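Encoded as structure tokens, here's the structure I'll be asking about.
A single protein chain has been omitted from the complex, and every remaining protein chain is retained in its original position.
Moving on to subunit A:
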Amino acid sequence: MSVIEKARGQGDTVVRPKLNQHPSNVTLKLIMAATGTIFVLFVFVHMVGNLKLFLGAEDYNAYAAFLRTFLFPFLPYEGLLWVMRLALGVSLILHVWAGLTIHARGRKARGKFSRKGMKKKAWFAKYMVVEGVLLFVFIIVHLLDLTIGRGVASSEFEEATYEMVGNQMVVHAHAYENLVASFSRPWMAAFYTLLMVVVALHIGQGGWNAINDFGGTGPRLRKIWLIAFLLIALIIMVCNGALPMLVLFGVIS
């Protein structure tokens, strides 16, 4: 050892690990924006359909039947629904995969010291992943409850059936009865209503993400887009969130 010893910690070289992220984060964010926008449009149309509840059982079930016979005989029974299920399913897988990948990459790129002292507004971004997990659970519960009719579904659940009368397809849908039966259970109605708040939070922050991921830089475009998504989020929360409560309290029965 030389007389001059190395001073504490000095002479060490700085190493910076390369992240080499593929596919690009920009690509992942675009995937999230595109699939997310598809979901928002779907959920909005779905909500408009839900509002037919106010027209009564007959109209509501007729709408359910219409969705199953749409474009018949060019599309088979439930053809439209299966096209939608496929498109939404693929979107869901992409959205979840991209979202979790981004989350994991973000933790890694930040390193071991997490950020503290953020402004309150940043919470909207922070809880996107948690909201995403809740929404995933919601989708499963919702499908079991009112589409598949297993597990968490009410005991009165009845699947739609169809018969051919000559050239005509006649559908016996029970969507209205199924829904009323399900939402008459207080915990289920509360679950749906609460999750609509989560949906609204996710759409609001997601919309703001989307316009940035799509590369919208014009100030007016950004403002209009944000307001539009906030409005959509609000409308969905109020309309969809109210329905289970109205059923629970017997306004719709």
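Going forward, a residue touches a chain if its C-beta (ideal position, glycine included) is under 8 Å from a C-beta of that chain, and two chains touch if they have at least 3 such contacts; residues count from 1.
Convention: contacts and distances are computed from a predicted model.
Hidden chain, UniProt protein name from the list "Peptide/nickel transport system ATP-binding protein", "Nitrate ABC transporter permease", "Sarcosine oxidase subunit delta" or "Succinate dehydogenase/fumarate reductase N-terminal": "Succinate dehydogenase/fumarate reductase N-terminal".
Interface note: of A:R110, A:R150 or A:H172, the residue touching the hidden chain in the full complex is A:R110.
Note that of A:S91, A:S154, A:N209 or A:N240, the residue touching the chain absent from this view is A:N209.
Listed here are the subunit A residues that touch the chain not shown: 7-22, 24-26, 28-30, 102-103, 105-111, 113-119, 121-122, 125-126, 128, 205, 208-209, 211-217, 219, 222.
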